[in-house]
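Here the complex is missing a single protein chain, while all its other protein chains stay put.
Just so it is clear, A and B label the chains in written order, and each chain counts residues from 1 on its own.
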Amino acid sequence: MSIKEDKILLGHGSGGKLTKILIEELILKYLSCPELEILEDQARLQINSSRIAFTTDSHVVNPIFFKGGNIGDLAVNGTVNDLAVGGAIPLYLSCGFIIEEGFPLSDFERILYTIKSAADKCGVRIVTGDTKVVERGKADKIFINTSGIGIIPEGRDFGAHRIKPGDRIIISGTIADHGTDVLLSRGDIPFQADISSDTAALNSLVEHMISSGLRIHAMRDPTRGGIATTLKEFALSIKKTILVDEEKIPIKSNVKSALDILGLDPLYVACEGRILIFVEGEDAEHLLNHTKRHPDGKGAQIIGTVLEQVGTDVILRTEIGGHRIIDMLPGNQLPRIC
Amino acid sequence: MCLGIPMKVVEINDNKALCEQGGTSVEAYLDMLEDVRVGDYILIHAGFAIKKLSEEDASETIRLLNEIMATENL
Partner (left out) sequence: MKLESKELIEGIKRLSKGKSVNLMEVCGTHTVAIARSGIREILPENVRLISGPGCPVCVTPQEYIDKAIYLSRQKDIIITTFGDLIRVPGTDSSLERERSLGADIRVVYSPAQSIDIAKQNTEKKVVFLAVGFETTIPTITGTLEMALRENIRNLHILCAHKVVPPALEVLAKSPDLNIDGFILPGHVSTIIGIKPYEFLARDHKKACVISGFAPTQILETILLLLNQIHTKQFSVLNQYTGTVDYDGNKRAMSSIKKFLEPVDSVWRGIGTIPSSGLRLRDEFSSFDIEVVVSIPLMKSKEPAGCRCGDVLKGKIYPSDCPLFGRVCTYENPVGACMVSSEGSCAAYYRFANRKNSQ
């Protein structure tokens, strides 16, 4: 086993390599079962004649209020997206709160309002929940867990298992907006920029893309660890090499500047309202144009290709035509980003 | 951490400058520079302005590079 530590490190939660090792070598060791081992963003369960998608997400973002939203937005949108990218119609969410003693009721109310607005906007209902309070200092303000279920319509089968060489990769919009907003909102870097989180529920965008009838093979929403981590997860899963074009990756110029100053690589910085789509090569341009017609897909770009080459590398072609490897985060940048 | 970033000074308060680049604004200490004015471009590193930037005079370098490329007998 390659876990060397005897204690949990912050890096175990950042969605990179350490997280992966923790899941695969410890968590799966005890909790493994066929549905869990697939390790997609949502579990797909056959219950009688229906296929149900089921997912869960915990939100520990610091700070809880940032420029483009708050923890309530993430709680709803994150879980809805995890369902949507599997082709499910998101229906119902649960919502569990763990609140620190002394947390202002006005802040809690603001978050509740946000949760309701976000849920209404994307058409899901919060149907069950739980509330716990712990002593001052034993939780940082508020932690939220949301679990969600949705129905997967007949005939839909999205996932890494469908990806083949020649598939093109589309990102639905600019990267790194969320992580940068959260970092700047922390207040310990004396730096301002007009950067807002891209948090959004993308079920409407997903339905729009599926309705094109084009041959979409897989979708995932890159969150913590950024698009680099998600692309690497796919490469490891499909055991094929992925080639990405650096110049095609859309990023807002002020986000790039801010990250340059912080010395952070945008490829590893979290998104919360973007989808990576693997589509049949021939259909890529059509899907791109179709996606751009949806308000949540205006900034979409084709950024890469799945190669024939067997391997698990994600290779980035640089602006001067060189290549470099994109690996997973070792696991300790940017804690509590979502 | 270690990257020197070029930014434009938009405001000066005492020994601190507010600088902007590509829509981001940062504060930096001016203690390591002399005679910085609003409108100057400076290089910022670890919270301090470490160099005032001047108009990039790449003309000599460009001339030399072109000369190198033009040389026949390589």
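By definition in this document, a residue touches a chain if its C-beta (ideal position, glycine included) is under 8 Å from a C-beta of that chain, and two chains touch if they have at least 3 such contacts.
The structure presented is a predicted model; accordingly, all values stated were derived computationally and were not measured.
Trainee: In the full complex, which of B:10, B:38 or B:64 touches the chain missing from this view?
Mentor: Of these options, the touching residue for the absent chain is B:64.
Trainee: Considering the entire assembly, which residues of chain B contact the chain that has been omitted?
Mentor: So the residues of chain B touching the unseen chain are 1-4, 6, 29, 31-34, 43, 45-48, 50-51, 53-58, 60-62, 64-66, 68-69, 74.
Trainee: For chain A, which residues lie in contact with the unshown chain of the complex?
Mentor: So the residues of chain A touching the unseen chain are 2, 4-5, 7-11, 17-18, 21, 188-189, 262-263, 311, 313, 315-325, 327, 330-332.
Rule of thumb we're sticking to: only the chains that are shown with their structure count from here on.
Trainee: Mind checking the centre-to-centre distance between chain A and chain B? Centres are C-alpha means, answer in whole Å.
Mentor: Here the centre of chain B sits 37 Å away from the centre of chain A.
Trainee: Mind pulling up the chain A residues that touch chain B in the complex?
Mentor: 190-195, 252-254, 256-258, 260-261, 263
Trainee: Spell out the residues on chain B that touch chain A in their complex, using ranges where they run on.
Mentor: Going through chain B, the ones touching chain A are 1-3, 5, 21-27, 44.
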